[in-house]
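The complex appears here without one of its protein chains, the remainder shown in place.
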Amino acid sequence: MSKIKFTLNGKECFAEEGEFLLGAAQKNGIEIPNLCNHPSVKIYGACGLCTVEVAGVPKLLRACSTKVTDGMVVNSETDRVKHSRKVALELLMSDHDGDCVGPCSLNCPAGTDCQGYVKAIAGGDYHRAVEIIKDKLPLPASIGRICPHPCEKKCRRQYVESPISIAALKAFAADRDLEENTYAAVPAESTGKKVSIIGGGPAGLTAAYYLALKGHAVTVYDAMPKMGGMLRYGIPAYRLPKSVLDAEIKLIGDAGVEYKNNVKIGRDVSFEEIKDSSDATIIAVGAWKSSSMRVAGEELDGVVGGIDFLRQVSLYNSGEGDAPVIGDRVVICGGGNTAMDACRTAVRLGAKEVSVVYRRTRAEMPAEIEEIEEAEEEGVIFRFLRNPAEFVGENGKLTAVKLQVMELGEPDASGRRSPVAVEGCFETLEADTVIEAIGQSLDFTGINGLEYNRRGNIVADEASFATSIEGVFAIGDATNRGAGIAIAAIGEANRAAAVIDSFLNGQMVSYKAPFVSERRLDNIDFSVYNKKDRVSIPKRSAEIRRNDFDAVNLELCEDAVKSEAARCLECGCHDYSDCRLIKTANLLPIEPARFDGKKNVHKTEQRLVSIERNNSKCILCSLCVRTCNEVAKKSILGLVGRGFDTVIKPEFHNDEIIVGCRDCHLCVDVCPTGALKLLK
Amino acid sequence: MNKNANIQNDLTMLDPIFERYAGQFGSLITILQEAQDIYGYLPDDVLACIAEHTGNSPAHVRGVATFYTQFRFTPAGKYLIQLCKGTACHVNGAERLATSLRELLGIGDGETTEDGLFSLNFVACLGCCSLSPVIMINGEAYGSMTPAKLSVLIADIKAKELQN
Partner (left out) sequence: MKIVIGQGSCGLAAGAGKVFDAVSEELKKLNSDIVPGVVGCIGMCYLEPIVDIYDDNGALHRLVCVKPTDAPSIAAALCGDLDAVKSLEISPEDSSFLEKQYRIALRNCGIIDPCSIDAYISVGGYSSITKILSSMTPEAVIDEIKTSGLAGRGGAGFPTWFKWNAARQSVSDHKYMICNADEGDPGAFMDRAVIESDPHSLIEGMLIGAYAIGAEEMIVYVRAEYPLAVIRLKEAIKQARERGYLGKNILGSSFSCDMRIKMGAGAFVCGEETALIESLEGNRGMPRLKPPFPAQSGYKSEPSNINNVETFANIAWIIQNGGEKFAALGTPDSRGTKVFALTGKIKRGGLVEVPMGMTLRDVIFDIGGGLRDGREFKAVQLGGPSGGCIPASLIDTVIDYKKLGATGAIMGSGGMVVMDEGTCMVGMAKFFLDFTAKESCGKCVHCRIGTKRMQEILTRIVEGNGREGDIDLLLELCTAIKDGALCGLGQTAPNPVLTTIKYFRDEYEAHINDKKCPAHECAALLTYKIDADKCRGCTLCAKNCPVEAINGQLKAAHTIDTEKCIRCGQCVKLCKFGAISIE
């Protein structure tokens, strides 16, 4: 065989006489995307992804079926080729009805593999579950207790009866893991790079953990006496026992992270000093300042900020300060989770009448419904459609709150009906303490030289987390949109760790969300599932729990946990990590939504006994059919119908063929996507 | 499996066809055509029998049969209405005829009415372009059709069937 020379993408390449371009390119180290080609079967030419431009040929040619000729000049990456490839992928994806990952995972800001760990939990493998969780989130026992769980909001099980209790399952697995055989990832060899993180809250700790695992020397600085940030000082102990948090923070320390507490930037050490002595610096401070309501009388003694109040109670609970004096009548202004934490904490401090004043109604409250219910159980009085107009005091001391009566008007941009003042209609509520819990903001004292946005938050690139100073990154509450939930800060921290690791290795790669396939809800038939109630989490009674800061929730029993986990519909695809289709679809930026139209939706079938077939995901590359014919010589699978409605189906008239099928599985092996699944 | 799966057909009627094409390369489509001439459609057991006798896999036989529009897998109605969807007929209003046929019969392309009276097929071109738009009922062409003429035609057939 003589070697012939050709040019591919400007590179000089060699091929055997008679060799096809696709294989020849591969041998020369250039991958031309394709999905319907396989060395064991004849060339087919269906997917149209391997098209290339050949000099002197006006048409695009398929690399799979074009023989290399001497001196041929080929390009597989021209605009025209890429356009054809992009459209082909968009068309393929527009008729691919499958979920790469479950909606739970997609809706988790940290992208935790909920389906993966729920499955491990269903099988009783809590260690494996924690291993899966800790790929994205190093504080599962803590977060599992306090997360408002966006995962559950998108859980498809809700269309059967109610979502899986994902957060509680996570907390259970993490607790078990803390008790025995605790999972500990092994850090990589030391890189000699130094990373400083300002702020030891969920964001800072997460970034510290993942960077330490990469072998970098990480130091976390925090102004408070202990690590944990808002998890420790913003969230009451009855929701998150501090012992749990301590245990998880210790594990992060065990991974090699150095903690420096009671260090306030600008007071104890300058920002420049930290920055200049580190290869990378991350600002991960929290939003510690309660927002002002701009109401007359705010300066009165007895008016406090929600975050300040919670912090003081936390310090007091850990023996580091006095309890705040709040009197008998406490009024909390606001309807969010901080308001709920504040009112329930006030109850626990012994206040006799705790009221929450909210300018809309219960339906519009941003707080979690569970929190509202638990507050109600604990005796908190809700006063809806009321807004503080003035804090009234005597001799500098608060005595009452003047409330403006409101009514709901037209819906605003967010769809919520906005409250409108009823003119001249006021009420007075006597009060010893007012807690303002309407929001929180940042305090960057001591951190200089960065660019801030109009909200006063640090401007950080959404994909690289880089700030206006080279080598300084910012994540979590401190950036762009400001304060958010812990899991969102953790997600940013995890993604930032990867970016910063690449930065430390000399080639910064920004984060890019992968393109994934998602099913349309109206294509799913939920009637096929049997209903099974969601586990209810046992709680201490309101009468008892309102008197102390011990955990409200009691531990679930293991049987209940496993059976809850088994409710999972397993929406995500078994083949996601190996799927050639989705890998190819991520080679180019694609927008299949442009071609939204009819999808071929089928039920999964198990006529082949040991193989589950899901034609909704099939891309008709026919590799299974061809392999069954040409390699296995069984011809059990065939194409049925024509055009857009073509489907692949098995056809047999006796049981022998099914048996013959059982020990082959070649079709499953060649399927480039998750249409075929081998049943164990 | 279609709803006729449980009907037992006399498969010996296929024997002369198998004899005629025994060993002949590429005769599957012809065999399917002749089988359909016998049974009026291609029931499952007939397809299975053809696969067995021709040495083709059942999957291949079904694959071929479902590729071509000529083959039916359910019995045809007593009156087969073919609506020409050729270009000339389109330009002259075939779409309006399609709409009225759907309304009059309650069936679409490739379907048969529940009473088994009518089957409707949209066909590419009947080759009577000068008479467009055209429909054909059991092989007889009706040219220059309008929705009004069509409803009279269908009503006449229904009335005739009612008398019998």
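For clarity, chains are labelled A and B in written order, and residue numbers in each chain start from 1.
Note that in this section a contact is a pair of C-beta atoms (placed from the backbone, for glycine too) under 8 Å apart; a residue touches a chain by one contact, two chains touch by 3 or more.
Values in this document were obtained by computation on a predicted structure and should not be read as measured data.
*Asks:* Missing chain touches which shown chains?
*Replies:* Listed by label, the shown chains it touches are A, B.
*Asks:* Quick one: which of A:9, A:65, A:162 or A:502 touches the chain that's been left out?
*Replies:* If we include the chain that is not displayed, A:65 is the one touching it.
*Asks:* Out of A:28, A:317, A:468 or A:646, which touches the unshown chain?
*Replies:* Of the listed residues, the one touching the omitted chain is A:646.
*Asks:* Which parts of subunit B are in contact with the chain that was left out?
*Replies:* Subunit B touches the chain not shown through residues 25-30, 32-33, 56, 60, 63-64, 67-71, 85-88, 90-92, 95-96, 123-132, 134, 141, 143, 147-148.
*Asks:* What is the set of subunit A residues that contact the non-displayed chain in the whole complex?
*Replies:* 43-49, 51, 59-60, 62, 64-65, 67, 80, 83-84, 86-88, 91-92, 94-95, 594-595, 597-598, 619-620, 622, 639, 641-646
Just so we're on the same page, only the chains that are shown with their structure count from here on.
*Asks:* Taking each chain's centre as its mean C-alpha position, how far apart are subunit A and subunit B in Å?
*Replies:* Centres of subunit A and subunit B (C-alpha means) sit 54 Å apart.
*Asks:* Mind listing the subunit B positions that touch subunit A in their complex?
*Replies:* Against subunit A, the touching part of subunit B is residues 48, 51-52, 57-63, 66-67.
*Asks:* Please name which positions on subunit A make contact with subunit B in the complex.
*Replies:* Listed in rising order, the residues of subunit A that touch subunit B are 625, 629, 634-642, 649-653.
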